[in-house]
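A single protein chain has been omitted; all remaining protein chains appear in their positions.
Chains here go by letter, A, B and C, matching the order in which they are written, and residues are numbered from 1 within each.
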Amino acid sequence: MKTFSKILQIISYISTILVVGVVLFIYIYFAYRSRNILNINFLLESPKGLVLGEEGGIFPAIIGSIYFSTTAVLIAFFPAICSAIFIKFYAKKRFRRFAHTLIENMASVPSIVLGLFSYTVFVYRLGFGRSIFSAGVALAIMILPFLERRFEKAFDEVDINLINASNNLGIHKYFMILRLVNKESFKEIVSAVLLCYGFAMGALAPMIFTGAVAYSAVPNSIFNPSMALPMHLYLLIAQGETQLDRAYATAFVELMLVLIFNIFAYMLIYKKK
Amino acid sequence: MNNVNVKIENLSVSYDDKKVIDNINYSFYRNEITCIIGASGCGKTTLLKTINRSIEYDENVKTSGNILLEENGHFKNIYDISEEVLRKRVGIVSQNPVVFPFSIYKNLLYPLDYYTKLNKEEKKEKVISVLKKVELYDEVKDNLDKYADNLSGGQKQRLCIARTLLTEPEVLLLDEPCSALDIKNQDVIEKLLLQLKNEITIIIVTHNIKEAEKLKDKIIFMDAGKIIEDGVDIIKNPKSVALKDFLNY
Amino acid sequence: MTDIKEKIFKNIIQVLMVLTLSILVFLFYFLIREAMPLFDYCKISDFLFGTEWMPVSFGNELKFGIWYFILGTTYVSFIAIIFGLIFSTGIALFITFSLNEKLQKYIFAILDLISAIPSVVFGFFGLQVFSPIFFKMGVKTGNCVLLAGIVLTIMILPFMINSLCMTFFKLKKKYLIAASNLGIDKWYIIASIIIPESIKSIVLSTILANCRAMGETMAVMMVVGNAKVFPHLLGKGETIASLIALEMGTAIKNSPHYHALYAAGVVLLILTFVINQVVRIIGRDSE
Partner (left out) sequence: MKKILSLVLTFSLAITMFACGGQTSTTANNSAETKVAETEAAKTEEFKSNILFCGSTSLYPIISSLASSFTESYVTWDKVNSNFPKKNISIYVAPGGSGVGASAAIEGTSDFGMLAREIKDSEVEKLGENYKRFDVAKDALTVSVNTENPIVGKVDNMDTDMIRKIFSGEISTWKQVEESLPDEKINVYIRDLSGGAYEVFQNVIMGKDTQIAADATQSASMTELAKNIANDKWGIGYAGFGAYNKINKEKQVLTAMKVDGVEATEENVVSGTYKVQRPVIFVSGHVITDSEQAFIDYIFSNTGKEVIAANGYIPAF
């Protein structure tokens, strides 16, 4: 038992160092490899060059990614928050359990399968074609369970007894819920949205054949397809050696976007306490 | 004076800048039972937990002053002893007994496995003798391999005392060990403590004045982080207003 | 007046909630609908256990065996959860027992960051950093099942660590002080009480993580080598998810190829579902 405890201790330290190290390494290494490419023009220009991406930047991809994520969050937000409110404040215990089971299962649906779903329903059946909207739906279904769970967690702060008590006093439940949710959980709701926003930005599988394209100008409608950062990165990598530095730079931009969203989200959560 | 086992010097403890123990000096003697009484929130449990540094599980605690532990005729500051060694020498039994998720027998084997290199038979002998000491043996002798969590509260508490005794402590700290128990179990534990004091020093926090009277060699009365009165007969002859109030309440 | 508002509010909430919860039903319905026509071309048993995949005809016979992809998926995720088990246990122990509350917060933030890092970036990272190492060790092209497993490990860690930490926190609260009071070393307590007590939830969270691992697409696809062969640890393989991602864009609508990819998607979905349900039932019994 004593040797086992020593082994555990060693595993524990080593694995923590390794994983934190890998994350740091990814950031530092990608920053280092993209040092020659990354500048303001790279961020603000369209991809150019005889072989696309050889010159110019990734501006349409950044804006495209923002379009995709925004669409996804907009689609997912209301179903998520309504489910969370219902499950938290209205549902009885048995239904809550049932709903949680469904949501857990939703979270485990592979993202590529969501792509398939959107491909048949939105791209073909409903005739949206390859578009930001079609991909946005797939992304929305992907982030929905995560949003819902985080919203429910955010509502932990709200005192349910207060709502029930005021309901007995004749104050309407919805009034108290909206008021209390707004007051107590606002920051956490925003941070949940930010986290999922970053999450949606990095996902490629749901959009790879539902809305992301190799080239487009800066998008102007969600019913057109668009470039997206992960797709652009993937295609750059597929083009091989000559584009590697640009791939690193694109990846680094993505990493930084994700980092920024996470930092904002956590600032909101932790500042409160 | 030679019999002093634990000596507290200028001890102050604060939680989040709130003082809970305020400059206490006191000596605990070997082979005596010292009872600490006082209203809740007076710092008696904190004082107890400071002695084996289990107070430090809480990160917000700050302590100052010294606690000295006698060792071969010398006094050694407990902050110079490693926490593990200190806690072996100064055992504590808390209000709510926590049994480990093993069988009764394995619960008791646990400290032996850690501290000793005895063989199976010797371990078994020790376990049985300590079970007899806490008068648990007759109740559980047929169920030693049963899950300890199924015992009653009183049995669990006695099991925990037994488990602590197996680490062979010099000082035994008890934090209201009987508060959740019925009278029969209380009697058993009180009897056990009176018998144990021949071997070790016992410090017990209690809110039950009758119990304190029964067990005492010395009684300390604490209020607002200070020792207001101490001695053998302070309950019969309370001097301070605070103690009188406490006794009347 | 407000009665109406209350009603409207409740109804809106209810409708959206029902919509949310019924997504799964739609998902199954449409996928199966698109998958069914495949079985006009091929028997279910040939589909599941066939080993040849030739969905496009160049005059040859069409074959839709996904057995190697099922094996590939299982193999890659198995490697990932084995590594993940060791690492996540280690890290979760570290977080629970070696860090104070403030540092715990930071670590959880880092875990959230890991789960948000795009999987393409992880794939790229594996391709650029690990793949050359494997290549030097003699693996053809450097891409292999083991590499995919390693990359996948990093990606499922946050998920596993989160659920393990929940268990460890509970047990810590229950037993750590009582055992420490006996003067016993923290890591001895962990080895002798915490780990044996949490074996069950470790296993459960591992199996749940397996669901995630099987569904991960891009990162795995980039480093697994994508060959339609029996997967070997240092050889190539292909997972169901990467099969779909690679070929969906090229499958002509309503061709057998298209239906076969949907059928593969259904298989993947059912695999994760069954595992998920089994874990839930086992987990519920333990409560």
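The working rule: contacts are C-beta pairs under 8 Å (C-beta built on N, C-alpha and C of every residue); 3 or more make two chains touch, one makes a residue touch a chain.
Since the model is a prediction, treat every value here as computed from it, not as a measurement.
Chemist: Sort by label and list the shown chains the missing chain touches.
Modeler: Taken over the complete structure, the missing chain's partners among displayed chains are A, C.
Chemist: Looking at C:Leu19, C:Leu48 or C:Ile86, which residue reaches the missing chain?
Modeler: Answer from the full complex: C:Leu19 touches the omitted chain.
Chemist: Of the residues listed, A:Leu38, A:Leu195, A:Val213 or A:Leu255, which one is in contact with the missing chain?
Modeler: Of the listed residues, the one touching the omitted chain is A:Val213.
Chemist: Against the chain that's been left off, what residues of chain A make contact? List them.
Modeler: 46-52, 56, 92, 94-95, 98, 121, 125-127, 129-130, 209, 213-217, 220, 224-225, 235, 238-242
Chemist: List the chain C residues touching the unshown chain?
Modeler: Given the touch definition above, chain C has residues 14-15, 18-19, 21-22, 25-26, 29-30, 52, 54-56, 58-60, 135, 140-141, 222, 225-229, 236, 246-247, 249-253, 255 touching the missing chain.
Note that only the chains that are shown with their structure count from here on.
Chemist: Where the centre means the average of the CA atoms, what chain is farthest from chain A?
Modeler: Most remote chain from chain A, centroid-wise, comes out as B.
Chemist: Can you identify the chain nearest the overall CA centroid, using each chain's own CA centroid?
Modeler: Of the chains present, the most centrally placed is C.
Chemist: Report the pair of chains linked by the most C-beta pairs in contact.
Modeler: Most contacting pair of chains: A-C.
Chemist: Distance from the CA centroid of chain A to that of chain C, rounded to the nearest Å?
Modeler: Distance between chain centres, rounded to whole Å: 17 Å.
Chemist: From the C-alpha centre of chain B to that of chain C, how far is it in Å?
Modeler: The computed centroid separation for chain B versus chain C comes out at 50 Å.
Chemist: Residues of chain C that contact two or more other chains, please.
Modeler: 185, 188, 192
Chemist: Using the touch definition from the top, list the residues of chain A that touch chain C in their complex.
Modeler: 1-2, 4-6, 8-9, 11-16, 18-20, 22-23, 26, 29-30, 78-80, 82-83, 85-87, 90, 99, 101-106, 108-117, 119-121, 124, 141, 144, 148, 172-175, 195, 198-199, 201-205, 208-209, 229-230, 233-234, 237, 244, 247, 251, 254-255, 258-259, 261-262, 265-266, 270
Chemist: List the residues on chain B that touch chain C in their complex, please.
Modeler: Chain B residues touching chain C: 52, 54, 57, 59, 83-89, 91-92, 94, 98, 100-101, 110-111, 114, 160, 163-164, 167.
Chemist: Touching chain A in the complex: which residues of chain C?
Modeler: By the definition above, chain C touches chain A via 2-3, 5-6, 9-10, 12-17, 19-21, 23-24, 26-27, 30-31, 33-34, 86-91, 93-95, 98, 105, 109-110, 112-121, 123-125, 127-129, 154, 157, 185, 187-188, 190-192, 195, 208, 211-212, 214-218, 222, 241, 244-245, 248-249, 253, 261-262, 265, 268-269, 272-273, 276-277, 280.
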